[in-house]
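Here the complex is missing one protein chain, while the rest keep their positions.
What follows is subunit A.
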């Protein structure tokens, strides 16, 4: 394999990078000059500790200008000893992960000098999808909040412009983070109505429209014309292969009340089963989106209501007890051959008094009945921070360090379960985050 290596010494060397400079700017922020200690904590030894002047990063495949994907490898090895100080990875994404780990290994003596212990690390994530859900609809989050969460907006309009979106996507990319956009339909769409007249279903009381609206109207051609045009745009604005199409919590009351829909249901032979109408909508939407060469993630209702979806659909499990306990849901989804994302026990917007991070930490995503093939279909999970009670005034303290518990559960081996050990590291890590 072709290797290219970069000397990394905390000063950006000119001309050495044949990927974008941005790739290295990120790297520079997390590095330090290091000195190697001969024996950990050996005070006399410190006087004569050999100095390391550079961490050499070797990446197997160039990919500096690419976007991370679900399939991206994030493996790396870190070797720090008398002779070597290098970070080895097949991909740039692994190098980013390795740099974060490297930065966590460096410590300071009471005198202020920087040290690193002899170290051998081989690391790779347990799950490839380790996500954080941010809700910018219940409360607008200024770009700084979003970017700070990831590692020039207009406060008056509470809008994310195309430029804003680009900024978020690039900022994320430089940190090896995918941006998965969710445009939830047919429910949760009241705000779409004012800007697209005729999109939402008019609700009726008897034979008269009440003036209020329900979910997206699934019986009109105009609906699908709109969705086609809208998702064509969304597909190009958001470069990740996957789009999240929502599909949760569709309230059937308004559909039920609408006479045109009642007629449509009769014509289609759906009887009184509105789940079939919901399926009809979702399937049409899914074929629109597939035509744009995108994969999709949907909430579990789409699966629970037996919508016909493509086999490579990812189902996100969010409901704790209904229709079944979430572990059972994971079993059902993987048994049907779909990939699953776990969120149900990780609703970080659910706050309570005391250190709830340990319950979050002790969740085992594969703790359900299933074959090894089934378990392999669990691609990871997402900590969710729904925005009903959250905006930029309280997002950060509500997210961190509790989301850290989810992060370790999704990255580290299933054998890493000691809460005491986690507590020690997490309290330190929290102070690092503040720094």
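What to note about this one:
Just so we're on the same page, a residue touches a chain if its C-beta (ideal position, glycine included) is under 8 Å from a C-beta of that chain, and two chains touch if they have at least 3 such contacts; residues count from 1.
One rule holds in what follows: contacts and distances are computed from a predicted model.
Taken from the listed names "Transporter", "Acyl-CoA thioesterase 16", "Septin" or "Beta-hexosaminidase", the protein name that UniProt assigns to the chain not shown is "Beta-hexosaminidase". Touch with the chain omitted from the figure is made, among A:54, A:262, A:290 or A:349, by A:349. Between the chain not shown and the residues A:52, A:173 or A:188, the one that touches is A:188.
Listed residues A:263, A:291, A:376 or A:396: the one in touch with the omitted chain is A:396. Of A:162, A:415 or A:434, it is A:434 that touches the chain left out of the display. Even with one chain removed from view, subunit A keeps its contact list with that chain: residues 135, 138-140, 155-156, 158, 188, 190, 212, 248-249, 251, 318, 349-355, 384, 386-391, 393-394, 396-398, 434.
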